[in-house]
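Subset of chains shown; positions unchanged.
Chain lettering (A and B) follows the sequence in which the chains are written, and residue indices restart at 1 in each chain.
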Amino acid sequence: VAEILSGTFEGKTTGAPIALFIKNKDADSSSYEPIKELLRPGHANFTYLKKYGIFDYRGGGRASARETACRVAAGVIAKKILDRENISLLAYLKQVGPISITTDQEPLGPLFCPDRAAEAEMITFLTKILEEGDSIGGIVELRTSPLPIGLGDPIYEKLEANLAKAMMSLPASKGFEIGSGFASVLMRGSEHNDLFTEQGIETNHAGGVLGGISTGEPLVIRVAFKPTSSIKKPQETLTVQGKAALFTLPQGSRHDPCVAIRAVPVVEAMAALVLADALLYAKAIAL
Amino acid sequence: VAEILSGTFEGKTTGAPIALFIKNKDADSSSYEPIKELLRPGHANFTYLKKYGIFDYRGGGRASARETACRVAAGVIAKKILDRENISLLAYLKQVGPISITTDQEPLGPLFCPDRAAEAEMITFLTKILEEGDSIGGIVELRTSPLPIGLGDPIYEKLEANLAKAMMSLPASKGFEIGSGFASVLMRGSEHNDLFTEQGIETNHAGGVLGGISTGEPLVIRVAFKPTSSIKKPQETLTVQGKAALFTLPQGSRHDPCVAIRAVPVVEAMAALVLADALLYAKAIAL
């Protein structure tokens, strides 16, 4: 549960910064004891150790996905600001390994997936992955209601650039795209350009921005997440002292077969934060 | 040519900011006269007009790719800083439409492509695109020499997040990925994790970062560029006043069939700027 330490009074914000505090009540540091001397494959304890000369082995420190709980809490507040301008956002699971959705119109299921049939397939697939003690990557997609025109700024604070930074700051994210994204590479200009017509903008290959500024169309972005680094399968590694060792996940450790699923609400929260910032900045220049 | 307005004296930097000034000597605003009242498909004059209530129709203003000349000039200075730490960078054309390189080991050709055979194919393909008055997308890849360990910071200033922001601030970029990128979605964790061994880190699916911090491996990133928006084919559009019209590129306008090619040195420059910043920040905390 997120506790509000400051910034509200009698149910309203006061203008003071809102400090949120989430206490990890489920922490059990002792389980990390057996691996405290090991570099964890795919994890940041190696880089943290090299950069800072010290590493808090209990659960990954700031490199742990636990960190994203604060982002989700902050996103709730950002959404209240966006609500006032009738901006809504929806993130959902688009792909798990080779299984992709074919509709995004159904209500989200337990995996935050908007395609019942695809989700059933994903669950079967993930069960198998879990049995193998392994993990798999996935893609999260986000789309918004039509944005107000004019959010974002040229060059330095382009809306898609700030969204990219936000998403690539998430643990395990390896790629970001907006609108047509990497698929645009195969397209012709005559096909990709979204035409302005008297009925509005026809297509949305742009994904809701032109030149860093919102067009009034829905924002559409996607984030690729690598397979979870913590797996049950034993893996070769080194000790902190540089000697060969075998890394095995401690008994009772959480093992999440696809980190993209948990990332869905985080992607939504980060997009809300970026959009709320862009909205406030847009007001500043409106003389 | 970039003129240095300040910051150097007798061939050395003085500590003062370096101001670079590039005068566009080839500007011919009159050619834009016929299209000054039209929304350009795929261009930002629509969003600029809506945001600022005014639009400098001569060539796209800050949304023009001309803007990137300054980035390249600044990148030259950043590279001098990186040189001192023996960091080198190489960006190259990886893909044009459906044609991908199969080697990155040959010297760069006229399209900044490190694969002679693929480049020949690309040239044939682009000639055809050009004849059709159309354009096509492409992918630029960048790789560096092994970075010093410890560049980048957790959460707020992750190296990959700052690179993503830099690349998604480029005109026409639609996607960014690091290391395995979107391909990681299909991979297993047991396959994706780069193992620490006594001989070093074996693979580099991470692309040179773990938890936002450089691992000591080469940085590897890719940027997707949409097909050039300005094409010779006439396209339906609206006037600034909202009436249907036909957009035709003025006679003598430059028409570039694949913007990704010109983007190669810009990607390299932006990466140099991000890395130089990260290098300076890393020094600040080294007590």
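FYI, a contact is a pair of C-beta atoms (placed from the backbone, for glycine too) under 8 Å apart; a residue touches a chain by one contact, two chains touch by 3 or more.
All values derive from a computational prediction rather than experimental measurement.
Participant: Of the full homomeric complex, 2 copies appear; what's the total?
Facilitator: In total, this homomeric complex is made of 4 copies.
In this section, only the chains that are shown with their structure count from here on.
Participant: Which integer distance in Å separates the CA centroid of subunit A from that of subunit B?
Facilitator: 24
Participant: Across the complex, what residues on subunit B touch subunit A?
Facilitator: Going by the criterion above, the answer is residues 39, 41-44, 46-48, 50-51, 61-63, 67, 95, 97-98, 129, 132, 134-139, 149-150, 154-156, 158, 160-169, 171, 173-182, 184-198, 205-207, 209-216, 224-231, 233, 235-238, 242-244, 260, 282.
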